[in-house]
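Note that one protein chain is taken out, while the other chains of the complex remain in position.
Just so it is clear, A, B and C label the chains in written order, and each chain counts residues from 1 on its own.
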Amino acid sequence: MGARYFGAEVQRLEDPRLLTGRGQYVDDIRLPGMLHAVFVRSPHAHARIRGISLSRARAMPGVVAVFAIDDLGEPLSSARMPEMMPAPIIRRAHTQYVLARDEVCYVGEPVAMVVADSRHRAEDAASAVDVDYEVIPAVVDIRSALGEGAPRAHLGTIDNLAARLEVGFGDIEAAFAKAEHQLEFSLEQHRGIAHSMEGRAVLASPEPTPGRLTVWTATQSPYLVRRQLARVLQKDEQDLRVIAPDVGGGFGPKSVFYPEEPAIAAAALKLGRPVKWAEDRREHFVATVNQRDQYWNLSVAFDGSGRILGIRARVLHDNGAYLPYGVILPVTSLAPFPGAYALPALKATLDVIYTNSTPTAPVRGAGRPNAIFAIERVIDRVADHLGLDPAEVRRRNFIRADQFPYVTGMKARDGSPVAYDSGDYHACLDKALEMADIAGFEKRCEAARARGRLRGIGIGSFIEDTGLGPFEGATVRITPQGTVQVLTGAASQGQGHATTLAQVVADVLAVDITRVTVIGADTDRFPYGAGTIASRIAVTAGSSAHMAAVEVREKILKYASHHFEVAEQDLELSDGHVQVIGVPNLKIPLGDVAFALSGTVGQRMPANLKPGLEATAYFEATATPHSGGTTVAEVEVDPDTGMVELVNHVIVHDCGRIIHPGIVDGQITGGAVHGIGNALFEEMVYDGSGQPVSMTLGEYLMPTAPEMPPIRIGHLETPSPLNPLGVKGAGESGTISAIPAVIRAVEDALKPYRVFVHRYPLNPERVLRWIDAARQGEP
Amino acid sequence: MKSAGFVYHQPSSVDELLGLLAAHEDNRILAGGQSLMPMMNMRFVQPEHLIDANRVDGLNYIREESNWLRIGAMTRQKTLMQSDAVTRHCPLMRVALQHVGHFQTRNRGTIGGSLCHLDPAAELPLISLLYDASLTVRSAAETRTISASEWPLAYMLPAIGPDEALIEIALPVGADWTHQGFFELARRRGDFAIASAAVLLSISDGIIRKAAVALGAVTQTPCRLTDVEALLVGQRADAQTIAAATAQAAKIEAFSDAYYSAQYRQRMAGVAVERALNAALGAPDHG
Amino acid sequence: MDDTRAIHFTLNGKAEECDAPVRFHLGDLLREKFGLTGTHLGCEHGVCGACTVLVDGEAVRSCLMLGVQVDGCEVVTVEGLADPDSRLHPLQQAFAEKHGLQCGYCTPGMLMSLAAFLAENRDPSEDDIRDAISGNICRCTGYQPIVEAALLAAQRMRNASEG
Partner (left out) sequence: MDLINTFTIPLPPEKAWTLLLDVHRIAPCVPGSELSEVVDERTFRGRTKIKVGPVTLSFDGTARLVDVDDVARTATLVAQGADAKGRGGAQAEAHFALEPLGDGSQVTVRTQLAMSGAVAQYGRASGLMQEIASQIVSQFAANLSAQLASEKQDLSVRRTERAGTASNVGDVEVPGEASPSKPISSLGLLSAALGALFRRWLSGGAVK
């Protein structure tokens, strides 16, 4: 396979359109007769609905229809949203009605839907919908949510526990019994909101054939949406076409099936006209899943050399009001144990707790940043306790390069044992420290002290399970015009799949990459799809595209061998042709091969090949490639104000073979900045009665350009043995490892005050309070 | 997040503007729109009549007179940043403007809009207070001038009636300030300030003869720290004096919000005054 | 109450007129009345910068201006940034080369902000560029490739004007 494009810095095929304003996001689509929908949302964290009066709203100018739950009619008016990812450990899976019936359980829960001839007039009418609420006590803080007197997040339930997860391996009792040292500490983790720049949006349009509906939605999982829509609307799947056009960033939350999707579909079917809803920014704060608080209590047993013998973890997880995505987020908050380390014993329990707030579900990295942060905090705490260099304690605990595949002792989601396929964590750490110029750190500290600033450096090593099964399929087809189509279920939100898949296929078929068009995320164009989450598309769709292209190549060689009556091995593909090696004028354009295989009435199929120059493949990902690496962050702290300035950020990353360096670096840099945001800037504040308080981007602080340090990336390419391309996922490692590195760097800067940083995000007041506490000698 | 409806007016003269204000009690003036439009898009503010002042001639000017620098209320912040007259007479205004939002905001934002909106953390009300600006306000019936110190009545509530429009901001010039300094503490470039301070000093033979100290973002409205000013005058311009001024400034009663406590803001008031003084005296801002 | 007001203005080099609903902000007007959906709405409260367009050559948030306010003005959107013969603006070309975009939703706002900034700042430093886009939020790229693209475009624009 001539590697012309694989690994090359190809200009993305998506860019010409997106750079000239010709992208097509859901809110850009205009259809004749299209109406605009707006949702009336609960202003209360928990309340009974005593009554809803729609008459005033219905009389407003431009209003076509106003729906409360009963106006949607069956089956929606009596069926709750489906339980998405059922799992035996879930004790009670509360899901919401499409529009609230009798009870609202979080600020932002949709209660009514107004459909009008413009968004403006729909909003006017929304404020005329009168809902008679009886406010009832809300569950806000998970630390007291399981207590006796705690209010219930849902009326009529005995407690607020959604599920209790227990994982572990090895002999934990023995580990703690024989340990020279033990430490116990707690952590508070708050990961905020995804805030993709495009919010969610749904446009449903009835087709001319009765009962058939096309739904455009800004989603990461169009096939999951079609499956669930068919279930909720009790329609046959083939009457539903779901398309994810250009999507302006996903980062996790757009992988969930939301009530707005069936609500808009139902409105379009009832009114017989296209209906569109585009989420505005204030809605994204409360109506789109996000991640909030986790409280960790950790104890670690270790020996005098810093070898970790066992870890116990007890976690409380804020699940929010409903379970739109099963317990995937809590599960991924424990699954990454033991991280990059050969940990002999672990016992971890996690309580998934309902609260009266927006449901939580995976945001970039899901629970992986939470687990890795906990593990890295353990390592740093052990190093400080023993007075050892944190890098050295990591080296003593890392899984060695010669131990792969390494069976960790953990169980994957499908119950199979977790095994790391390949990697070299020591090499990543050493290269990261070298790129971060650890040697010159002391000198930089002096210079900073002279300016009245405290300088610190921190390490964050990580692993990430990527390329989750079961599949993401692809069809490769060559048209009689000689162009190549790659059809796939994979949906893209900026990852450049149209380019990476084209690179893979163009290399196999030896065609110019601009001849390859990738069509994804349209349920009419490809039969099955799983979803774009957790850095899985390069592994799954990439491998499927490769396998399908190889099958097409074999078909071409069979045809040409028959046509030229030469052996297949005397033939080659180059420059869009199949030709006899060494005899340049004996060649056939691939389009002609396609034409020959499209069948002529009365003629036999050449070389009794099957019709069509195409093939479909579903690479079955049975085992999970694990990426790994290390981030080193360096900061300066202003001791008078508590402000933290990021001065350097290095990531050395091993995600197997790299299809497109620029795209992988982009995923890592963007991911790192998101992690920096979680560590230092982003906090969703709620008040005591469950009201969200940070509701503008002027108060919810996202990282912006001037505050970011230079980010340098180093690569190691340890191929994965688990797929034909040797690739691993790269989407979320920047985020996962940035948080522990930045938090440790601040902690290192504060070492004169012997502060243990036990929470994120940090803000200047919290940093200053730790400095003051240390100055007054308090523990 | 679409604005509620309103009756739109586009007056072309000050008199026409004032007539509209008098005729419609439930009105808002649209100046640069950088503060009002977000509140209208979010439906916090829903005026019945929106009076667009952007086509009113005679409100966009910077005029130097012997003892006043007169600025029309609709002068864009970008224009102020590029004005030599402002740099000469009020160098701190130029420094402070770099902290006002982002360059896209400053292309449209006006000085009059900022003063009427009166966000506690806004830079231009702070600078106007520092320089003891004189504000000219007109209604259909009368014209009156009001000093910058009497302008803020309460949280985002300037001393201007619904039938009045701010016409001009006049900054006294020719004062013998020899040193000036500005400092703002904010998380990101262009963010709302957590604490900000601006100082003017006139120093001869190492002694501070006159001082003006203004504090922003710490109390419900920008304010002059008259006790800090009194403490500075007559003292040597040295580290002890700065330390005393810092301690005094840190006694201010600050407000709290969902992000920072009153204690933190109070302490940052001290740091802001200290660093503004250091900036004024050319000392490096460390320790 | 949805009264409108007739306006005449230049849009991407072409004379245009329309009855603009007075409460439409400029972003709504461009998207709903002119079908120019290249201008994206990210927050509608003046922070994210995705809706930035040029009015009389200056970068402004189109969500913070009323559509009726561009009467008599010259408006340029991302659709009008490339030359009529669709040769890309140096910024568009540099973004493609330096991978300055991923999902593309913040890109129009980034391009229009930088186009106006580079027109007035021929030789900006990296910090100048980062300050210029401090009012443009991107969740995908981490900003670094955008800064590199802007520096490359600035250099090419300097060479072109000297050449």
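Points worth noting:
Heads up, the rule we're going with is that a residue touches a chain if its C-beta (ideal position, glycine included) is under 8 Å from a C-beta of that chain, and two chains touch if they have at least 3 such contacts.
Just so it is clear, the model here is predicted, and its values are computed rather than measured.
The chain not displayed here makes contact, within the full complex, with A, B. Of the candidate positions B:54, B:83, B:248 or B:278, contact with the hidden chain is made by B:248. Interface note for the absent chain: among A:11, A:349, A:479 or A:691, the touching residue is A:691. Note that of B:33, B:72, B:152 or B:190, the residue touching the chain absent from this view is B:152. Within the whole complex, the absent chain has one touching residue among B:178, B:220, B:235 or B:263, and that is B:220. Residues 43-44, 107, 126-128, 135, 282, 685, 687-689, 691-696, 698-699 of chain A touch the missing chain (whole complex, contact as defined above). By the touch rule set out above, chain B reaches the unshown chain at residues 4, 28, 36, 39, 42-46, 117-118, 149, 152-157, 192, 215, 219-221, 223-228, 248-249, 251-253, 255-259, 262.
We adopt the following convention: only the chains that are shown with their structure count from here on.
The distance from the centre of chain A to the centre of chain C, with each centre set as the mean of the Cα atoms, comes to 29 Å.
Distance between chain centres (mean CA atoms), chain A to chain B: 44 Å.
Contact of a single residue of chain A with at least two other chains is seen at positions 120, 280-281, 696, 698, 704, 706. Counting partner chains per residue, chain C shows two or more touched chains at residues 2, 23, 44-45, 131, 134-135. For chain A in complex with chain C, the residues that touch the partner chain are 11-12, 14-16, 18-25, 27-28, 30, 61-62, 118, 120-121, 194-198, 246-249, 251, 280-281, 493-496, 662-663, 665-666, 669-674, 696-698, 702, 704-706, 708, 710-711, 734.
Contacts from chain C toward chain B in the complex involve residues 1-3, 5, 22-23, 25, 28, 44-46, 49, 52, 58-61, 63-66, 68-69, 113, 117, 131-132, 134-135. By the touch criterion stated above, chain A contacts chain B in their complex at residues 119-120, 123-124, 127, 280-282, 450-453, 640-641, 643, 681, 685, 687, 693-694, 696, 698-699, 701, 704, 706-707, 763-765, 768.
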